[in-house]
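My questions will all concern the structure given below.
Note that one protein chain is taken out, while the other chains of the complex remain in position.
Moving on to chain A:
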């Protein structure tokens, strides 16, 4: 599904990713852990196509296509979804209108029929019920005045509606209480299947007890320094990143 080879990337001329290799087969969920500044968020932005993140070397193949050659909206249509670490506020844009516009933009690009307002509301309300989101969150402007937990649940609502092939969860657990964490995890787990992969970026092992990953990778100084099964997350929780960074150095 996703194949990252020898990826080097700079932000504002500063080298952040230094030859990162990572393969996520279809149907698998991988976790990336690592200390602050190791390049976790940069990786998610490079994969989603954010301006200002310059790839200087290496390749990213998504399915059969060169992901790095695509515009951000083309990547979304192809099935890449980035759940933002700090979800963006859109004052003056109603949440329901935004969600329907996004959904129909993706459907149009895929040659599928657009969905009308009534169908949309039905779909959205069903998803929101699972996420324990009150109806009025559809009427409010996107993420404006939302609590940290509401913003993250709104990201999950977008993900559920757009049903991506590859979800990039950038510290989706940050700022969540245990109930919200569980709702987020349930949403990800509900999408699990042979056509869904995810890259879960996190500081803490906590999220990974709810979303149990197939593989765990440790990122340090812009490259993967250690990979293992779910037990690696527990080891890290016990020993910290220091030992691994020292060993890699």
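Observations
In the analysis below, a residue touches a chain if its C-beta (ideal position, glycine included) is under 8 Å from a C-beta of that chain, and two chains touch if they have at least 3 such contacts; residues count from 1.
In this text, contacts and distances are computed from a predicted model.
Between the names "Phosphonate ABC transporter, permease protein PhnE", "Co-chaperone protein HscB homolog", "YeeE/YedE family protein" or "Fe-S cluster assembly protein SufD", the one given in UniProt for the chain missing from this structure view is "Fe-S cluster assembly protein SufD". Considering the full assembly, A:162 is the residue among A:7, A:31 or A:162 that touches the omitted chain. Touching the missing chain, out of A:13, A:92 or A:242, is residue A:92.
Among A:8, A:40 or A:100, only A:100 touches the chain left out of the display.
From the options A:51, A:64 or A:231, the residue with contact to the unseen chain in the full assembly is A:51. Residue in contact with the omitted chain (choice from A:62, A:120 or A:146): A:120. Panel shows chain A; residues 48-52, 71-73, 75-77, 81-82, 84, 87-88, 90-94, 96-102, 104-106, 109, 117, 120-121, 124, 138, 141, 158, 162 of it touch the chain omitted from the view.
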